[in-house]
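I'd like to ask you about the structure that follows.
Every protein chain except one is present and positioned as in the full complex.
Let's look at chain A:
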């Protein structure tokens, strides 16, 4: 093997343009998470309908499971998918340093500035690798929201076996409300997320293919 000459330095990394916008593990965990969330939310609505604590029910046509027992089977199957996939995502996100580089720094003033810029149509989407502060906030929010859903779900599933968690979340009945409100926040995130994808459709393709969105 010849050694590199001073005039032609070898770059250890390939040019940045050839890296996928989202590494493959992001794309895989994103879609597994989307599937798990879809199953959990729609089966959860059916479970909620068995004993609603707000003065409304979810239309049964958009629920999953067919009856309460079926909905619970779906819910308690998809929970493993969500939890296992979520742990893989968080572990890789932290181990790769991506969590720190992509989502920080973050401040209220930056979120405000970017939100105002977005409303005025001045926010640049030229670099799909860069998350603006509103995106950073939204994605960090949904990570924490799903963690809260898992923790409150654990209290509903095993309220006797996890007493510390149960008391931290205000007891069984309060944990039910937390679980519901966190679900509503997740659904609101998904609605905004899908609206943004509709406005900037190439973000859908970069989440599907490692080749999408590259300049060369």
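Rule of thumb we're sticking to: a contact is a pair of C-beta atoms (placed from the backbone, for glycine too) under 8 Å apart; a residue touches a chain by one contact, two chains touch by 3 or more; residues count from 1.
To be clear about the criterion, contacts and distances are computed from a predicted model.
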Seminar exercise, completed: Among "DMSO/TMAO reductase YedYZ, molybdopterin-dependent catalytic subunit", "Cobalt transport protein CbiM", "TRAP transporter small permease protein" or "Succinate dehydrogenase hydrophobic membrane anchor subunit", UniProt's protein name for the complex chain that is not shown is "DMSO/TMAO reductase YedYZ, molybdopterin-dependent catalytic subunit"
Seminar exercise, completed: Residue list for chain A contacting the dropped chain reads 38-39, 42, 47-48, 50-51, 53, 60-70, 72-74, 76-77, 80, 156-161, 163, 166, 172-173, 176, 194, 197, 204-205, 208
